[in-house]
Structure formats: structure tokens, C-alpha cells
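Dropping a structure here in C-alpha cells format, bear with me for questions.
Every protein chain but one is kept in place in this view of the complex.
Order of writing sets the chain letters: A, B and C. Residues in each chain are counted from 1.
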Amino acid sequence: MSISTTDDLGIFESLESQVRSYSRSWPVVFDRAVGSTLFDEEGRDYLDFFSGAGALNYGHNNPALKEVLIRYLADDRIIHSLDMFTTARRDFLQTFSESILAPRDLDYRVVFPGPGGANAVEAALKLARKVTGRESVVNFTNAFHGMTLGALSVTGNSLKRGGAGVPLVHATPMPYDDYFNQDYPDFFYFERLLTDSGSGLNLPAAVIVETVQGEGGINAARAEWLRGLADLCRRHEILLIVDDVQMGCGRTGGFFSFEEAGIVPDMICLSKSISGSGLPMALTLVRPELDIWEPGEHNGTFRGIAPAFATATEAIRTYWQDDALEKSTIRKGARVEGRFNAIVSRHGEADLVSKGRGLARGLQFADGETADAVCRAAFERGLLMETSGPVGEVMKILPALTITDAELDRGLDIIETSVAEVLAA
Amino acid sequence: MSISTTDDLGIFESLESQVRSYSRSWPVVFDRAVGSTLFDEEGRDYLDFFSGAGALNYGHNNPALKEVLIRYLADDRIIHSLDMFTTARRDFLQTFSESILAPRDLDYRVVFPGPGGANAVEAALKLARKVTGRESVVNFTNAFHGMTLGALSVTGNSLKRGGAGVPLVHATPMPYDDYFNQDYPDFFYFERLLTDSGSGLNLPAAVIVETVQGEGGINAARAEWLRGLADLCRRHEILLIVDDVQMGCGRTGGFFSFEEAGIVPDMICLSKSISGSGLPMALTLVRPELDIWEPGEHNGTFRGIAPAFATATEAIRTYWQDDALEKSTIRKGARVEGRFNAIVSRHGEADLVSKGRGLARGLQFADGETADAVCRAAFERGLLMETSGPVGEVMKILPALTITDAELDRGLDIIETSVAEVLAA
Amino acid sequence: MSISTTDDLGIFESLESQVRSYSRSWPVVFDRAVGSTLFDEEGRDYLDFFSGAGALNYGHNNPALKEVLIRYLADDRIIHSLDMFTTARRDFLQTFSESILAPRDLDYRVVFPGPGGANAVEAALKLARKVTGRESVVNFTNAFHGMTLGALSVTGNSLKRGGAGVPLVHATPMPYDDYFNQDYPDFFYFERLLTDSGSGLNLPAAVIVETVQGEGGINAARAEWLRGLADLCRRHEILLIVDDVQMGCGRTGGFFSFEEAGIVPDMICLSKSISGSGLPMALTLVRPELDIWEPGEHNGTFRGIAPAFATATEAIRTYWQDDALEKSTIRKGARVEGRFNAIVSRHGEADLVSKGRGLARGLQFADGETADAVCRAAFERGLLMETSGPVGEVMKILPALTITDAELDRGLDIIETSVAEVLAA
Partner (left out) sequence: MSISTTDDLGIFESLESQVRSYSRSWPVVFDRAVGSTLFDEEGRDYLDFFSGAGALNYGHNNPALKEVLIRYLADDRIIHSLDMFTTARRDFLQTFSESILAPRDLDYRVVFPGPGGANAVEAALKLARKVTGRESVVNFTNAFHGMTLGALSVTGNSLKRGGAGVPLVHATPMPYDDYFNQDYPDFFYFERLLTDSGSGLNLPAAVIVETVQGEGGINAARAEWLRGLADLCRRHEILLIVDDVQMGCGRTGGFFSFEEAGIVPDMICLSKSISGSGLPMALTLVRPELDIWEPGEHNGTFRGIAPAFATATEAIRTYWQDDALEKSTIRKGARVEGRFNAIVSRHGEADLVSKGRGLARGLQFADGETADAVCRAAFERGLLMETSGPVGEVMKILPALTITDAELDRGLDIIETSVAEVLAA
């Protein structure tokens, strides 16, 4: 299939800011979407291994969620409610508490920090600073936490950092797991700086970490590294914030991506797939003793998007009453891993690496141009994927957790073909 | 009517962070809402002079928008699309261009900065700094621009600023219109600092201003003050950002709140009522020559909430093809002003002041306790209003622009009674 | 007299950084100096109305101080001692306590902050922040406090601020006395911001002020303005720091420049003329209850320049046992004022203003070019003066307090002639 760009793109080009990016890779106009399939306005279909950058773990227009959403709207139930009490908010809190927190023996207070992941991060950083009375935060190389000023200061990407227009301060990057190919002990540098009173590192209020760095290149931290980090934080009385915005909600298997490591963060940031329907919603979970805010000290307009609460509740009811989805995700992830390993073996290039955990998977190429060419080749074949990593060298896939095996295989076939085509060129 | 709190509030109290605030004033659980009426789960109705803090200018579950929204969802059209091209985005851009920008002879590029108003502000500040190569920004006393770190730094409220946990820098407050009861010439201080190379004021990249400060206490700047500000910015080559998040979308009459003053800002922030339906959406409008971003330099997950685009488009089609809504808003605003003036006259207290423009109106009391007592008394009679201002001394109303005259009068009657009751106490 | 530049300036031009400035106005090579006279290497003499920018209040090579200094060195007494106990330090502390602090009923602890005025300011700001737990500081328009990063952040001059290379933050400028020609009440803006919790001004740790702004253009604050400032600080629990680096040590009459206003600052910065001999020395005086530093929390190499202590002690013994110098300074200052007023009257130009207090005096011209031309014309006649003010529009004189009446008159004659020559041109 060859994608023509006969669609009318004029209004986008003349009116929308040139900051737009995804539309440059996929110059077609999308209209409908169901499950793992998108349709452009000319009716062509695309298999989705992108999933709204992780915001669509249950697929597009998931029937169970769609039904709930339409019924909610049809019944004139409240849509916008800030932090007012609503039946939708109560249902969500109860369901989240009973089906997510309680079975995992987790005890958190729920903050509704605003509509998106950056709000969840900003709220966590603010509260961590208030609780500890310290300013600085440690983040990790190649971290991505968002584009607002506080979230951007703990993000690694230099293009995005440069866009801030003011110096980004109060954050110090530390090496993420495997940053040195395991040549050195974990945390050898971080720990050394903390125990050396002359190191010049301001004692941090918090460490913020992704268990798998999605934007950073599908870098999956080992469970023992995460445990080591949790231990280091406990010993030095530093708060541990897990940013589970992209990797939470089942992306790596369990509802929270850190479950596998057996750690319990002090704060957790959730967004993207928490509403299930693609509608904006975000949560910051904080240990009860950290909940020392004054009423209204953090607020915002879009903290009560009740239709999102309704679909979030339904998503938990549908997918998180047992471990079926978790097991399926792990199984599908293994399937992807097997295929990726095979691709790596076949091409036998040192620069070609299979990466990831659960259904967050990547193929790392020698450079960004190669990864980009593979994504373009796949798009020509009707598959949507994006690249990530410092120079875009990682072909990144985040299929819906609800993808069928047939769809998964079809996409993997396209990837295999596309890789072969590009590497042969 | 006396509101009992027999509703089951337990889960909120045990699970939600104590940062929640609106639910403290209104301890009932809301469930349904239509037009200017909310219903709690026990079926009691409440007249809404709050309107989701300005996010519901067209009322709750406006039938025209609701129909479009349900149809959009029922047709499995795309919900979540980041900055991909979609038919919904194109329809919005075209409609916004033809019905909003063109008739007003305005030429802007549209940035989709993220889901909420703070994102619109963060994007504007970033771009202003990039364009000018300067860091500092001038804001105004009692400004409110949002809760993320960049937006918070230009916000005045000391409780909210204190919550940042890091020093808020790169911003200098200047006196808003009438900060000194017009005892001094407009901009006498700001202009003096700018022309004095020894003043110590870093030359700002931008000035960010609300034409009416909602959170700050319904302070309505005079048109000539706004024109003076625009002139000052032009003379000193400072970018002028109008934050129209709360006062835009017809709140003061015209679609943009600055139209009355006849100024043309360099950047405009919109959110809250732009989607019409209460769903999150935000825009940053920038003069074409300022659109110097690299692709992807600013991004984010929730920049393509297509159902919000669909209702935003329909709202423009329904309400902004002629000046009927604008005239109606001005007329209703005058009606409120008349009643408020009468209340002021009747009580003859120096501290009681009628404030506002269009349907953003306030009654300023001697202190926050009095304003609060009035809002509580009104809530007992089934009317929702909040307070604003530095110490909450302003009873603030933002009725839906679509409110009927009968509803408006009913609410004003409740206010009159409540004020009388409280001031008599 | 016409100054030729036949001196060998080659090594300066080829080796010294182009940041040098005074040598551009006075392109001769100075060699000897006594009292109020400098001699260049060709033996020409210059009358000194500059006095090392205020570091030579007792004249060059004052015989009393010179004798003590040479004896100190000849006896092999300790020169460099950091903060070790030395007899020279003890003599100074005792003399300063008995002859300066006690008679004025002042109670301060003495910090030796480093060699120069910027160190005195940095130490005061650090301690004020530590004591209050706040970060921000209020300074005044056209303030000058030094060139190190902390001192520079409270300095107004935009060229010097721009040289920092990082944004200067944590400081907010307020209008100095007479910034608006007394059109508005004192502190109307500062007080308003402090009492308005929504103003956006971070509550400052301290206010730092010069009683007469030397670099800022010889702006002399009125005594009632200083008292108002002290009162404002007390009411809002803000520490008051008087930077007396240039105006202290008798420059305006009393030893401290704030004595006339009857205020008692929380901290005082002294340097420049404190050693009397022109050798580097600085003090930060702090109220005893503010002295909460840990040993060594602030330190530095040049905090015990014992020869400077020796001459500082002798200067106090020679000049501050009675009020003779104070009276003489006030008398000479009045003499200058009379002559300056006559010049102003004669030329009758609105832009020509006589300014100052004590022997810190200025003539303000319409622009920097005129003031510069007057200084050049005076230099041609053998008189050294510099300009100050935001655009260098103020001819500034700081004659030695020990200048003879004849010398003073001779200099004033030169000024009169030079002004007439320039204004006639």
C-alpha cells in the first residue's frame, strides 16, 4: 500500500504551529478508530503499535468503555466538576481502592492533580519539596517526565530542555540502569555523592524514576536495580517517586510497573491509560503521612473530568478483577521479544538490540536514520510506530494490551519485512 | 432548603488527599447537570453561578454539544490523537479560522499546548523566552495563571506560590489597573523601571495579563489601561500575552475579552470553555512570525482530544456566527450589575463594592469571612457561587452565558436575600 | 594644562583586559599621592575629588596612618592572619567598640567577611537568609552593592547585571526615595505588595539600602524616608541592611551615614575607607541575636589583613574621638552645596540639579555626554572626578574629608569653569 497525501492538509499547514511532530511522520488525516485499527478519511486502515503514546492500553473505542461513556453522557450526568464530590468520582475512588490498591496491599491518598501526566509530576515534586523542605531532585539520564517547567527540569532530552528559555535547575541527572553496560556497580556514583559531604550534590528531596524509560529509548531497569534504588532512598531519607504515566496501567504486565520489583514508592504518578478511553485524567498517589497539603494549595480546572472517571472505573472492573490481562500482556510481550530476538539474530549486527518489558518493546538500531527508515517502511505497509531514544535510534512499540494475537503477528511481520528492507538498502 | 450531609462521604475523606477544596464548601455529592442546574444524588437541584470556574460558558450538557459529542463517540471516531492530523482537528481549525479569527481580522498560528490552561500559559512563556532570548516575565498583582511551575511563577497568590517548594523566580509583579484606586497614572512605575537602565528590572521577554482577574477578585481592567499596556509593550519590544483562559470564549461579551479594548496581543491563551462541553482543551495562539519552534520542541500526550474538538467546533457554529450571544451576555451582565449596584446602595457600606464586566461579576465585602458567609447562605438556598480575591473577600459569579433571565433573576434574588441576612447578622 | 599621553601605555593596552575603565578617562600613569593630590610619573599634579571611589576619606598617604603602617611593617608584625587572633585585630575591635559603637549606643557583633565591600554584602545576605529562612531580598532602583553574584543580584545597573551570564534572581527592586519626584507617598507600592497576599511578591528576608546612592547618581534619601523604611521593615519582620560601604566612615558627616536619620539597622556593611589607608578591609556588623552562624560557615582567605587593622585603629583614634571631623565634613559639604546651587542658578537649566549630602555631592546634567564633557574639561585643568547615575549623567565628587578649604575651593573653581565651558559649547 502506498500512502498518498492527497488529503487536504492545507489548513494544518497554514494555521497550525510548526511545532507539530507526529503529523510529519504520518501525513494522512485520521478519522475513525476501533481496537488496534485506525482509519484515515479515505478509508484506509492502519494497524496501531503506537496507542496514543501509551494512552490507549485498552484500544480505541473499547466497546465496554464506549458503552459506559455514551450512557454517562446520554443521562446528562455531570461532565466537569473540579474537585467537587460527584458520584463518578466516588465510584472511581471505591473501585480503585478495592480492585487496585487493596489487593496489592498499598495504602495511598489520591491527589487529582490536573488533566495530564505533567500535572501528576508537578504535584509530586511540589509535595516532595514541601514535605522535606529541600529543593533539589534527582532524575535519571534519558528521563522524560513532561513539558511544564517543573516536569521539564527533570527531563533529559536536550531539544526539549532547550525550549524552556530559562535555565532548568534544582535537578541533577544520575545514570539510569545499564547506562554503562553494567560495567560498574549500581548507584556507585549516586551513593558516593550522597555519603560524601563535600560532593557538592544538594541533598535531594526526591528521586523520580520510570521503571522503563519509554521516551528515553525503551530502557527497562532490572528489578534488582529498582530495589537498590528504593533501598538507597530509604537509607538516605529521600522520597521515591515512580512516574508510571506511560508504563503503568498494565503496560508491563501488572497494573503498576514496579510490582514486579516488589518495591513500594512514596509517590506514584499515573495518567495516559488511567481513564481507559483516551480522555485526559491523571492521579498522584501519595503515602498518607505525606499528605500535608493545605486545602487548595494545589488546584486546577480539569481535576474532575467525570466521564473519564466513569471509563476509568469501567476499565478497572473489566480488566483488573483478576490476573488475566497481566498474564496475557506478559505472554504477548514474550511473543514480541521472541520475534525481535530472531530479527536481531538474523541480521547479526552489534548495533541491533532488542529491548523492553511486557508490551513496551523496542528495537535499537545504529542510528536515528535507520530507525526512522524502518518506521517509514512500516507505515507504507500500514503500521504505526514511533521512534524514541536520545537520537531517535529506537523503534518503539506500545501495542494495545487488548490486541489480538493475529494483529500482533501481522504487525510483527511488517516490522520484520521493514527491518530487512532497510538494513539491506 | 437545608442541605443535609447524609450522603456517603466516607470514601472521599479516607482516600482523597486533603488538598481538595470545593467539596469543603459544598458537602454534597453531585450527579447530574443540565444547563444551569446541578442535581445531587438525592435529587436536590442547585442553581449554578459557578459554571465549573468558567469552563461551562454554554451550560452543563448543552443539548447541541451533547448531540454532537454522543454521535462522535457512537461513530467510533478517533478520541485520542496527540498532534496527528484528524478530521476533527481540521474541522475545528477551519471553523475557528473562519468564524473567530477572520471576522476579527486576527492572524494567529494555533498551538495545541496540552489539555489545560496552565499548558497554554507554559507554552506561551516558553515561546516568548525563545523568541526574545530573555528570561524574565512581568505579571500583575493578584494574577492567576496556573499551578505548574512556570505558570505558578507568574501567579500572585501566596498560599499557592508557597506550595512550589522552590523559589519562584524570573517574574516580577507590577501593579494591576486600579491597584492604587487610580491615585497614580497608569504604568508610572513599570514605565519608569523600563526607561531607567539602572532600575534593576531585567528587561522582560513578555507581559502576561488577564483583562479581568477572576481568581484575583473580579478586577476588570479599563479598556484604556489595556491599550496603555499594549502601547508600552510595543514601545519596549516586549511581547504581550493575554491569558484569556477564564475571560475568553464570550465571558465578557466578545469571544475574546480584549476585543472591547481594541488591542491585538502577541499571544493568547485559551482553555476552560473552548471545548464548550467541559472536556479539557487548550490553545495558545501566536502571531505567525513568532512561530519559530522546532517540530516537537514542545509536545505532550493530551493535545488531540478529538471529542473536545468536535464540541468546540459545534459551539462556534452554534454561538459565534452572529453577535446574538455577545449582546445577550452584555445585557445580562448589565442586569447583574444593576442588581449588585442596588444591593450596594441599599446597604450603603463603604466596603461593599460591585465589580466586573460582562457575566464575570463580583461583590466585594469587607473581608473573606463575610463573603464566605454570603456564599454559604446562598448555598443553603440552593445557589452555587465561590469567592475569590487575595483573602477571599469577593463573592464571584460566572453564570452560564446561556442562563435564562428567569434563572438569573432567581439567583440574584437569592444573593440579595443572602447578603441582607449576613450583613444584618 | 594639557595632558599629553606620551606616557608608555603599551603594556596596559597589550596585556590588560579591555574591561579596564578609569584608565580610559585618565590616560596618564599615576605614581605618587599625598593628601588630595596625585602625581603622575612625569610629575604633573592632580587635585583629587574622586578619592579612590570613596576608599580614601582621609586622603592619600595620610601621615598619621602612614607612620603607623610603616612601623607595623618594620617591626615584622603579622601581615596575613585569616581569622586568627592577633594583637592588631584585638586593638581594632577594642577601639571600634569603644570609640564607634559605644558612644552611639550600638550593639553589634563584628563579622570579618573578606577583603572588600562585595564580601560584606554577600555575608549580610547569606546571614539574613539563614536567619529568616526566606530567599528573596528587596533592593532599590539604581542600587549598587558589588560585582559578585549575590551582590550583583541586588544591583541595578543593567550593563553590570548583563555581565552575570546567568539570570539574576531572588531580588526585587523597589522605588528609591524620590524616584517619582515625591509625587507619591513613600513606600506606597512596597507596603501595598507586602500587605496584599496576592501580590506575587515573595516575602523578603531583608531590604538592602544605601542612605545615599553613590553609583546610582548621588541620590540622597531623606531622613524621614529612611525612618519610614526602618518602620516598614520592623512591622513586617524584614531585616534592614544598610550598605554603608561608600557612605560610611564619615562621608556624609557622622561615622555611619544613617545616624542622622536616627535608625538602627539590623546589619551594616562597611568597607572602602574603614582601613583609612586604602588597604582592603571590610566588616559586616550584625545584631547579636542574628549571629547564628556555625564556626567556619562563612570564611575566606583575606579576613585578617592586619596592617589594615592597624591603620583602621589609628584612623579611629585620630578622627573619631570627638565630633570635629563630622562638623568639618558637614561644613565643607554645605560649602560645596552653596557653590553647586550657584552654578545651577547661573545656568538656569531645568536639567541641572545639585544633589547629595555631606561630602558626597553631585551635579546632574541633562545627559551622560554633558557630565562626561565636564569631567574631561576638569581633567584638562588637573581635577579628577567621575560620573555616576544610570546613564552617567551625574558629575560625582567625593573629596577627601581631610581636604583643605583652599583645595576645595580650587576644585570648585575648576568645576565652575568647566561647567560654563561645556554648557556654552
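The criterion applied here is as follows: a contact is a pair of C-beta atoms (placed from the backbone, for glycine too) under 8 Å apart; a residue touches a chain by one contact, two chains touch by 3 or more.
None of the values given here were measured: they were computed from a predicted structure.
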item: Contact partner of the left-out chain, one of A:25, A:94 or A:172; value: A:172
item: Of C:119, C:213 or C:318, the one touching the omitted chain in the full complex; value: C:119
item: Which of A:141, A:404 or A:417 contacts the chain that the document leaves out; value: A:141
item: Positions on subunit A where the hidden chain makes contact; value: 135-136, 139-143, 154-159, 161, 167-173, 175, 179-180, 183-184, 188-189, 192-193, 196-203, 216-217, 389-391
item: Chain not shown, touching residues in subunit C; value: 7-9, 11-12, 15-24, 26-34, 38, 41, 52-56, 60-61, 66, 69-70, 73-87, 89-90, 93-94, 97, 109-112, 114-119, 122, 125-130, 135, 146-151, 153, 159-160, 162-167, 170, 205, 245, 271-272, 277-280, 286, 291, 293-302, 305, 307
item: Hidden partner interface residues of subunit B, rising order; value: 166-167
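The rule is short, and it goes like this: only the chains that are shown with their structure count from here on.
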item: Centroid-based (C-alpha) most distant chain relative to subunit C; value: A
item: Numbering shared by both copies at the subunit C-subunit B contact, with half separating same from different; value: same
item: Copies subunit A and subunit C - rotation angle from C-alpha fit, nearest 5 degrees; value: 180
item: Centre-to-centre distance between subunit B and subunit A (centres being mean Cα positions), rounded to whole Å; value: 30
item: Distance between chain centroids, defined by C-alpha means - subunit A, subunit C (Å); value: 58
item: Cα-centroid distance, subunit B relative to subunit C, in whole angstrom; value: 50
item: Junction residues of subunit A - those touching two or more other chains; value: 166-167
